[in-house]
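Got a structure for you, written out below as structure tokens; questions coming shortly.
Shown here is a partial selection of chains from the complex, left in place.
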């Protein structure tokens, strides 16, 4: 039998990726020019039952985020049909992290800092 | 009569220990090699009634954590039957801190940072 | 009469720009893929004689750096003939800052942080 923890154990991970991107806003904006950021990503996950003593291996979550490292976000299939804003990056990462972590694990929160001053946060629906 | 505080007083403590450990994951991982970390532990405790004006002496809590300092976690009895993950360290510490602090005190939260970027958090069941 | 200060007054400025770039290293490297960074730039300048009470207006220095903001460095004329490494960005900025500040001012040091962990520093030849 697994070690039931009553969802009392959560983990947090901070990682980053360096990527190029640009927006296509219908108005004049520096964001419409190709540029880039160091994106800082913070993830909170939890589980009712640990596996190998873990909610989920930190390296599994990190691997999902690092697929975006040293890439042009606009050239990735994920952003073929939607703008590569911090908001959409958080939504995309939440979905891909949930897929990678599996049904036992709950991805509860994903924050994406585009700069030290600007961030978007996805929170799991209650 | 004791000074009833209606559980309004809580304390927090941050301390650390430097320890070796390794995991035995059923897949290839750098975590399966003997290595080590500076673990940062954050504890929140509260009490309905203070004793000597304290929820609990910080040194009592610190003493529990420091038993892990400059040790190989895998060689400790606590981790004889379960992996020495950050999640399990939090669970073990929560149990031992509760024992050391006594029934008057409530250990409410124990976080274990394995690195500045990765942490596990145990929260007392409601 | 100018207020001679015997070069005892120096100023420092930290500013940043968010830009895309890529390298063309002759070996496999993630740096060869289009990506981006938040670059942090630190400048030290000094002058024998203040003008308007200043070594040089911080906004003049900032203006030079901000020309790189929200740009693809590889598309700029400065990097047409050399790789857009942190080292070359520091060399280029030092030259352009010196031009903008004028002969009265000495640009003494220019550091370019490509990430919080990696930096290149140009120092004025003695």
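To keep things simple, chains are lettered A, B and C as they appear, and every chain counts its residues starting from 1.
One rule holds in what follows: a contact is a pair of C-beta atoms (placed from the backbone, for glycine too) under 8 Å apart; a residue touches a chain by one contact, two chains touch by 3 or more.
Since the structure is predicted, the reported quantities are computational estimates derived from the model, not experimental observations.
Note on stoichiometry: the full complex in this file contains 6 copies of its one protein sequence, with 3 placed in the shown coordinates.
By definition in this document, only the chains that are shown with their structure count from here on.
Among the remaining chains, none touches chain A as well as chain C.
Using the mean of the Cα atoms as each chain's centre, the chain most removed from chain C is B. In this view the innermost chain, defined by its CA centroid being closest to the centroid of all protein CA atoms, is A. When the CA atoms of chain A are superposed on chain B, the rotation angle comes to 90 degrees (nearest 5).
Inter-chain spacing, taken between the CA centroids of chain A and chain C, is 32 Å.
Across the assembly, chain C contributes no residue that touches 2 or more other chains. Chain B contributes residues 23, 25-26, 29, 31, 82-88, 90-91, 116-125 to its touches with chain A in the complex. In the complex of the two chains, the chain C residues touching chain A come out as 18-22, 30-31, 33-38, 69-72, 75, 115-116. The touching residues of chain A, counted against chain B in their complex, run 3, 5-6, 8-15, 50, 52-55, 57-59.
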